[in-house]
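What you see is the complex with one protein chain gone and the rest in place.
Per-chain numbering from 1; labels A and B assigned in written order.
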Amino acid sequence: MARMKFLCDAERCIECNACVTACKNENEVPWGINRRRVVTINDGKPGERTISVACMHCSDAPCKAVCPVDCFYQTDEGVVLHNKDLCIGCGYCFYACPFGAPQYPQAGNFGSRGKMDKCTFCSGGPEIDNSDAEFKKYGRNRLAEGKLPLCAEMCSTKALLAGDADMVSAIYRERVVARGFGSGAWGWGTAYQTRSGQERDRSAGGGMFQGTGGPGPNPGAIPGAGGGMPTQKQGL
Amino acid sequence: MLIKKSPATSGGRHLSRTLAQTLASATGVTVDRRAFLRSSGIAAGGAALASALPFGMVKKADAATPAAPAGAPVKQVKSVCTHCSVGCTVIAEVQNGVWIGQEPGFDSPINLGSHCAKGASVREHAHGERRLRYPMKMVDGKWTRVGWDQAITEIGDKLLAIREKSGPDSVFWLGSAKHSNEQAYLFRKFAALWGTNNVDHQARICHSTTVAGVANVWGYGAMTNSYNDIQKSRAMFFIGSNAAEAHPVAMLHVLKAKEQNNAPLIVADPRFTRTAAKADEYIRFRPGTDVALVWGILWHVFENGWEDKDYIAKRVYGMDDIRAEVAKWTPAEVERVTGVPGSQLKRVARTLASNRPGTLVWCMGGTQHHIGNNNTRAYCVLQLALGNIGVSGGGTNIFRGHDNVQGATDFGVTSDSLPGYYGLAEGAWKHWARVWDVSYDSLLKRFGSKALMESTGIPVSRWFDGVLEAKENMDQPNPLKGMVFWGHAPNSQVRLPDMKKAMEALELLVVVDPYPTMTAVLSDRKNDFYLLPAATQFETSGSATASNRSVQWREKIVEPLFESKTDHEIMYLFAKKFGFAEDLCKAIKVNGNEPLIEDITREWNRGMWSVGYTGQSPERIKLHMQHQATFDRTTLRANGGPCDGDYFGLPWPCWGTPEIKHPGSANLYDPSLPVAEGGGAFRARFGVERNGVTLLAEGSYPEGSAIKDGYPEVTMAMLQKLGFDTDLTAEELAVIQKIGGDKIGTVSWTTDLSGGIQRVAIKHGLNPPGNAKARCVAWNFPDPVPIHREPLYTPRRDLVASYPTYKDTKSWRLPTLYKSIQDRDVSKEYPIILTSGRLVEYEGGGDETRSNPWLAELQQDMFVEINPFDANNAGIKDGQMVWVEGAEKGRVKVKAMVTERVGRGVAFMPFHFGGVYQGQDLRSKYPAGADPIVLGEAANTATTYGYDSVTQMQETKTTLCRIQSA
Partner (left out) sequence: MRVTRALLLALGAAVLLAGCQEDAAPRPIHLDKGVYQGAADTPRTPEELRALQQRTAYQAVR
């Protein structure tokens, strides 16, 4: 069974925000809600790196664990979805999520949170696939059309990858080999390492992925990102 | 440190707190531009409302609801992104005439499905929330809705009255790089029939110094290779280009070269841009010292004998003159002028020399200077010295700005040429008169005089001087009285306070645009002011030329929204009003009032011989779009399928008639291929010899050439001499005889309307424009050898004596100041260098992109970047409001962003904002509902005088300012 994952290649991400607007476009996400965002470290300095972040659809999703009404479910492809009919907007998932994915529109009275909203890996919700009701609550269901999340499919530099985990990591591995160095598949340790600690992600290919970090709230770092410029490669 | 966010973005705050801080723990403190700027929250006009709506209830045009009503078929329509010049394919999903979805165009060999933030959000056009909906007329200071008939009649009458009273040259027709090729061509023809050369467009202020500079080195002023070809580069040198923001999808190819070839990426820029963040070597240098920097690199090349001597001997003229100039640029002097240490430039020179072929990329950081033409030629010379031109993986890959600025330039929406760079001389007019099937005399009669017909008009960069200048100082009968902005943002031009005055002095001001633009609100006009709603390129069809010269076809996605009309229909309506509609569309079918786009394409196919825009018939371009998947993603060449052997989009030159099926030229001047397969040579444009030295190539020629040496451009006389004229068909010969009359030998590859001369030349392996050397010395320019001159507003007064600017002069019908500006020392009052540039989310003047909520949300505040050193000296804190005052006293009130992205003594502002003027919010002056979501001070309110000595390019990249707390 195909396991769906996101992978953001920090060596390629140029902070162009195509992923952000593609998501808005495809899911008609309202102003103020960002299912995906681009985060920069060392802005304006040597070592500047960016990554695109959204719900990573974790293996042992902390949001799912803390939800008091159990509105989360995980599909056979590993996509973490939630049922807005069950959600009470309590915000627990927001505090549990290491990626800051859950969002809340200001819908309720007295400033209360509305139903939580987050990235669905472009696969809608429990409603009938691509029904009007599903679109209104969750956005487009691309997986049901045999398409992958638009953020990744439109990424300007193919930094953001989405899809079958084995293939995604194969694509990334090929790049790492070509470059001769790896900066780590950002967030994979946090997202995809199971609580038992064994599956550090077989498909990610061991040594090439450094710094995948342990379980828990630490989202992992980007090794190499803070070390200034990559070394000069060529010379006479 | 983060600034407080609104509750609606609380997720962001959380994210920034946990994520960014965790990241920062390993790497140091961090605040990125977006976190910084989004901080001011949701207050931007009207959008606040949307934030309060529950998910899925965002307000949008009813028509654009994407949920599919059952049963209606969804049609996929292919178009091309209308933002930058990369030319990304857009796939629109349309249902019941409504644009409901956007899909990645994976088949496009150019973008492989990718988009940037702008391309990924073009579907917002279907909502058109902030579009100009109806023709509007200002009546006593109030926008009033009028009908199209009334608007055309009133504007037409007023223009005719100006023409009657002051002559045709008193109206300025400001065209657009947003037009399709067909519209651009028709616009230039329209201006010709009106009888003026006062027609121009944004190319003047983006790459005119490239077009003129580069064309005067080797023939054509365009990107020599392609975005895709960068994949073959072994080194990449970016100077004055921030591709990661201005041409993001280009980085797809750049990063591939980095990965696969281990090609070092060198970025030279005063700002540590996001492109620099991906570089192996970053060179920070003082704005406006490009020539010194390039000569500084070349000094090491010559010093170590790293130049390609064989290449220079065969293909380059005048390198010794360069050598003499470069000898002055010792590492010490280069460091004194540019601030870059010699050791770094030696490393760069070595990297470039040892990794060939390498490509050189530049953009507006290089072009927008008063010595822009010197900069562009210096870049070319560096590549010539390294032997990098005319080879795959090399080239000067000049990234153009707008989606069709290359096309609009090629089609002559410029005040110095007719379509195809034919110029304005009598021969050029006669050529186009033949193509248009109108008599030369009837064209002549439309102009004020033959002299005015053949003299360059006022450039767009100076149009407001054309209004304000005293009549006696001008080389035309009267100042400008009527101004038609046909797809142009005024805030992309320097000296906005002067422009405001000019707008108020005009007798008539007209805007034709999908958006009101800042023109609608900048001036305090009360009457004689109209806004006409134009359709976007997604609401019509036509071709557009990407930066790499590939011509792509856009299909119409949706019908024009609201009451907007396509640009070519509006041109036709005005032509009817002026009485020259018949001449405008003699060979073009007109449906209702809309000229048939394909017929316009076929007409320019019959006239654009000089550029090789003749083989790209609508049928061939459409076939390429249909079979995109068959083209190789590196070479752009089709491998099998119906386009087998063609290069994608038939990049010009695509010689001869469509019937001879020339494949287009992926890389210019490449002798490793036969001309028939896209090979070429430097154009013999400047004669055959100079002071007894040959200008023709020596021992270098395209594969399969009948002449194994250099030769001049191909004429009938040359074919006769070689005995090749017998290969002409009777029909071709008849056309040539008709054009040449008793001087048949003078008919050339550019004037032969049969295409026979080109066909026969190519049959014998000859390059129609000849086979010459590239020249390093442009003896017709003010600085034949490119030299450094200090900016007009320089903080380095100590260098002015050694590197002074030009004397004041008169050019392009207007007085042009240099020395008198530079002589005024304002460096004490205005100590900080001010430069400007782009943001990825916005484009140009930003009216369109700032009206798109998906983009506007990402950049809500205008800002200025200041180095912490300067900020601390001035007592300015990050995030506070400051006044940035330019050296000519234009002031903008903006947010301070304290960052090391800019060096000490340099400040940067993005130029996409508008709608706020010197602290005053102009939102209420927009027609109701057509105000962009985000407004901000226009950077160019604070920018100053300065124009290139050859092309009148504006100086936006180097001026002086002072920054104080507001």
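In this text, contacts are C-beta pairs under 8 Å (C-beta built on N, C-alpha and C of every residue); 3 or more make two chains touch, one makes a residue touch a chain.
Since this is a predicted model, take the numbers as computed values, not measurements.
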item	value
Visible chains that the absent chain touches, using the contact criterion stated earlier	A, B
Hidden-chain contact residue, picked from the options B:K178, B:K256 or B:R525	B:K256
Among A:A101, A:A152 or A:A185, residue touching the chain not depicted	A:A152
Residue of B:R356, B:K577, B:R633 or B:K819 touching the missing chain in the full complex	B:R633
Selected from B:G113, B:P357, B:P595 or B:P932 as touching the chain missing from the view	B:G113
Missing-chain contacts mapped onto chain B	104, 106, 112-113, 252, 256, 633
Touching residues (missing chain, whole complex) on chain A	1-2, 4, 65, 69-73, 75-77, 81, 83, 85-86, 125-129, 143-144, 146-148, 152-153, 155, 158, 161-164, 167-168, 171, 174
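To be clear about the criterion, only the chains that are shown with their structure count from here on.
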item	value
Distance from the mean Cα position of chain B to that of chain A, given in whole angstrom	36
Residues of chain B that touch chain A when the two form their complex	6-12, 14-16, 18-20, 22-28, 30-35, 42, 47, 50-58, 60, 66-68, 101-104, 106, 112-121, 123-124, 235, 244-245, 248-249, 251-252, 255, 258-260, 262, 264, 272, 274-275, 277-282, 347, 350-351, 353-355, 840-841, 853-855, 857-858, 865, 899-901
Residues on chain A engaged by chain B in the complex (per definition of touch)	11-12, 14-22, 24-26, 28-34, 37-50, 53, 94-95, 98-107, 111, 114-115, 117, 130, 132, 135-137, 140, 147, 150, 153-158, 175, 178-180, 217-219, 221-222, 225-226, 229-236
